[in-house]
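A short worksheet on the structure shown next.
The complex appears here minus one protein chain, its other protein chains still in place.
Should a chain be cited, it is by its letter among A, B and C, assigned in written order, with residues numbered from 1 in that chain.
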Amino acid sequence: MNISHDPWIWIAAILTLAIFSFLYKDNPLYKFAEHLLVGVTVGYYINIYWHNAAYPYVIKPLFIEKNLLTIIPFIFAILYFSILIPKYSYFIRYPIGFLLGALNGMAISPEFKEAILVQTKDTILPQFSLSFDFLNSFIIFIGTLTVLIYFFFSLEHKGILRGLSRIGIIFLMIGFGASFGYTVMARISLLIGRLIFLLKDWLGIIS
Amino acid sequence: MLQKQVPMFICFLMGLLLFFQFYIPASWSQNFYNTILRWILGISSFAIVLGVVSLIRHHLRKIRKKEDLPYSITLIFSIFATTLIGFIGGIKSGTLFDKIFNYIQIPLQSSMFAILAFYMASAAYRAFRARNVEATLLLLSAFVVMIGVIGIGDLIHPFVPSFAQWILDVPNLAAKRGIAIGVGLGIIATSIKIILGIERNWLGR
Amino acid sequence: MKFLEYLAKIDRRIIYLILVISIIIPLIKPLNLPVGTSHPVKSLFDFIEKQPEGAVILLSVDYDASVYPECHPMARAIARHVLSKNLRLICLTLNPAGTGLALEIITQIPNEYNKKYGEDYVFLGFRPDITATILGLGEDIRKIFPYDYFGNKTDTLKIFKDVKNYDNIALVVSISGSALPVSWIYLARGRYGQDIAAGVTAVMAADYYPYLRTGQFVGLLGGMKGAAEYEKLINKKELATSGMDAISISHILIIIFVIIGNIGYIFVLKRRKK
Partner (left out) sequence: MKFLIYFLFLWNFKVYDTPYDAGGEITIEWEWPTQIKDKRADSVIIWRKKEGEEFKKIKKLVTIQNFYKDSGLKNNEKYFYKITIYYKDKIFESEKILFAIPKEQYFHLGRLNIMIGAFLFVGFILFFISRAKRGISLFLRKIPGLDAVEEAIGRATEMGRPILYIPGLSGVSDVATIASLNILSHVVKKAASYETSIIVPNRDPVVYLIAREVVKEALSLAGRPDLFDPDSVYYVTDSQFGYASAVCGIMVREKPATNFFLGMFWAESLILAETGATTGAIQIAGTDAVTQLPFFITACDYTLIGEELYAASAYLSREPVLVSTIRAQDMMKAIIWIIIFLSGIFGIFGKMPFNFIFGG
């Protein structure tokens, strides 16, 4: 049990316990820790955005390396600051419009290929064979088709469609069950991570 | 005109150009594409301005109205303090800025999400009910995966982990593929509507 | 019956206490339960294992401290595996809050294999736009990252003499707590046919199986278990492995809680019917 002497470790441990105090009751210590987190995160973001993006990417090429082609992105970027002037704050729509248009324009086609074409192609049945693989492919074939029917809203779910969508729900529930099981592991491992910090780095109980 | 039509036209024009660029491999099209990529990175380097300004404005208003004063002051102070420390001391490993990240941001952020394990445990006890066929099926599938994933599953019978893996590889895969196709179509539909000016939410910002 | 009433009324803070105890005991006295190997993890390990010497792996640190215990051991294990096999590592991050975590990996792990910065490994830091960055890496890395995280001009770094874009990158590994790995598939694979692998939090793992079967992911690490499996494969046990016993015990605890809760629920239903 050799307790750490590093002041920074103590700060981290106290802040960890401040957040955990929320479990007992929402209290000022928790509120302070939460607002500190938001503040530190924003301050951290400003630095990373400046040192890794704004400075090496726009300021330095334009003002130091005199690469005049970066004037256009610089003008659009400056328009972001129009949010500070209430009368002209609508100018932020120019950089946003430019980004939204360009990003969506270049994303549609590769997205269509990978999200629709590749997934559809993999659902097609292989040659018939008495094998586990074919059985699994067949179950995936049925599952995908019935789940698509479940999320089909243009026809009334009557007769065969109703039956197929019931099968679809079974697949959905097994799928959500798998996610549920994994998510339990996820949530608990986050707590394990913090307890390991407290027990090992702070209190030195475990090696 | 300047408020709505021009930004929407810029959005429409860029959307069209970049959509067709994907299908034109000629060198001038490649150069245009490369230039736009670099412009996007230049512009989005300043996108943080919006978030920071609205956050600071929100909390300054709260300070003026004396609503939970100490917390908003802590927030504003820690924004400027961390920003200055980063600009003065630099952002390399070992700097004060790096220490603030490792010993203030990491513990706060990871503890914030570690709380969820507690809510998971109490919800498991008090809320997760086999209230209908669907929920029962969900809980059974969850139990198999939970036992299959851990070492104990292996000890009970080697079939357990492989059955859990089968559930992930086949029925779960089919369900998530159906959802992924639906979500994929939804994302693409939204992109198309933004470019064509049908979806105008971003103007309201 | 009175016992069931008591069970239903247990204060949630007692449940919290039971959970903490069920985690602390295996941490202090490890049971070393076996950690198996599942095919999604093995296929990623094999993919990296069969790369020839000098092949380049791009590790994208796309998570932040909120999922530190799940994602950080994965990133460390992948970085260690890449460097121990004399492959070259390019590290970057698409999540601003992940920069500090990538920095920790870059400053600690390469020294264990005495690798030279700028030649065997490099840290490019953060770029603000996900789509433009992923697509830009397909054109020319040095144009998208003119400087690395430490301010060196990337033109001067030896590694970029023969690494221009995805054509020279054997594999992109995206470690994330969100849907970022899917953006890598849509954009890097959709446009440049780049091979992608993912290390994700257990929350997202089950949703990514469709991409595993189509080969859109060459491998997939899911949650702390995926990280523990990889640590076992490169036999360097760290945070993830030490947490697995506690996960086993707490999983059993959660199942018991759900069963008890439902027994109480059934009794209440029966009484309401009477």
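Here is the rule we use: contacts are C-beta pairs under 8 Å (C-beta built on N, C-alpha and C of every residue); 3 or more make two chains touch, one makes a residue touch a chain.
Just so it is clear, the structure is predicted and the values come from calculations on it, not from any experiment.
Looking at the complete complex, one finds that the omitted chain is in touch with A, B, C. In the complete complex, the residue from B:Leu2, B:Leu96, B:Ala127 or B:Leu155 that touches the missing chain is B:Ala127.
For the chain left out of this panel, the touching residue among A:Leu69, A:Leu84, A:Leu117 or A:Leu135 is A:Leu117. Contact with the undisplayed chain is limited, among A:Phe32, A:Tyr55 or A:Phe141, to A:Phe141.
As for the chain not pictured, it touches subunit C at residues 50-54, 167, 203-204, 207. Taking the whole complex into account, subunit A touches the unshown chain at residues 22, 26, 31, 34, 108-109, 112-113, 116-118, 120-121, 123-128, 141, 144-145, 148-149, 151-157, 172-173, 176-177, 179-180, 183, 187. Counting over the whole complex, subunit B has residues 19, 22-27, 29-30, 58, 112-113, 115-116, 119-120, 122-123, 126-131, 134-135, 138-139, 142, 179, 181-183, 185-186, 188-190, 192-193, 196, 198-199, 201-202, 204-205 touching the chain that is not drawn.
Operating definition for what follows: only the chains that are shown with their structure count from here on.
Relative to the C-alpha centre of subunit A, the farthest chain centre belongs to C. Of all chain pairs, the one linked by the largest number of contacting C-beta pairs is A-B. Look at where the CA atoms of subunit B average out and do the same for subunit C: the two points lie 16 Å apart. Centres computed as Cα averages put subunit A at a distance of 3 Å from subunit B. In subunit A, the residues that touch at least two other chains are 23, 41, 44-45, 48-49, 51, 53, 57, 99, 103, 106-107, 109-111, 115, 119, 140, 175, 178-179, 182-185, 188, 190-191, 193-194. Shown for subunit B are the residues in touch with two or more other chains, namely 22, 33, 38, 40-41, 44-45, 47-48, 91, 101-102, 105-106, 109-110, 112-113, 117-118, 120, 124, 139, 143, 145-146, 149, 168-169, 172-173, 176-177, 179-180. On the subunit C side of its complex with subunit A, the touching residues are 13, 16, 19-20, 23-24, 27-28, 66-70, 96-97, 99-100, 125-129, 131-132, 135, 146-147, 149, 151, 185-187, 189-191, 201-203, 205-207, 210, 213-214, 216, 222-225, 239, 242-243, 246-247, 250-251, 254. Every residue of subunit B that touches subunit C in the complex is listed here, in rising order: 22, 30, 33-34, 37-38, 40-41, 44-45, 47-48, 91-93, 98, 101-102, 105-106, 109-110, 112-113, 117-118, 120-122, 124-131, 139, 143, 145-147, 149-152, 154-155, 161, 165, 168-169, 172-173, 176-177, 179-180. Residues of subunit C that touch subunit B in their complex: 10, 12, 15-16, 18-19, 33-36, 38-39, 64-69, 97, 100-101, 103-104, 106-107, 127-129, 131-133, 135-136, 139-140, 143-144, 149-150, 191, 206-210, 213, 225, 244-245, 247-248, 250-255, 257-258, 260-262, 265.
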